[in-house]
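So that we are looking at the same thing, I have put the structure below in structure tokens.
One chain of protein is taken out of this complex; the other chains stay put.
Take a look at chain A:
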Amino acid sequence: LKHVVVKKVWDINKLIYMNNIDPEDAVSRWKREEEEDTEDEEEEAEEEGDEGDNFFQKKNSGDSDEGIESNKVTLKPSEELKEKWSEGSEAISELKTRFFKSAKQ
């Protein structure tokens, strides 16, 4: 039985309503689960998840104004996105499937 990997399966529908788990924590647990399914991205994304956690904790312990109530999307700095959305990048060609082809431009 040694080769059997025991893995906790998280169902998002249950996680959402488990009040004993912090909302941020619930999401990161679920996302980690998702990542294990798509193994190749696992490591990178897990790191990301942790970073997200730290980021949020810092926010909480700091000035309470940081947790300011707003449903505005947090804009990422241009430098972070410049490469991702440059001409001919993978993300752009993927995104093009979301557009109608237009004659202009």
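In the analysis below, a residue touches a chain if its C-beta (ideal position, glycine included) is under 8 Å from a C-beta of that chain, and two chains touch if they have at least 3 such contacts; residues count from 1.
By definition in this document, contacts and distances are computed from a predicted model.
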Name of the absent chain as recorded in UniProt (options "Elongin-C", "Aminomethyltransferase", "Pyruvate dehydrogenase E1 component subunit beta" or "DEKNAAC102142"): "DEKNAAC102142"
Positions on chain A contacted by the hidden chain, ascending: 12-13, 15-17, 19, 22-24, 26-27, 30-31, 34, 56, 64, 67-73, 75-78, 81-82, 84-89, 91-92, 94-96, 98-102, 104-105
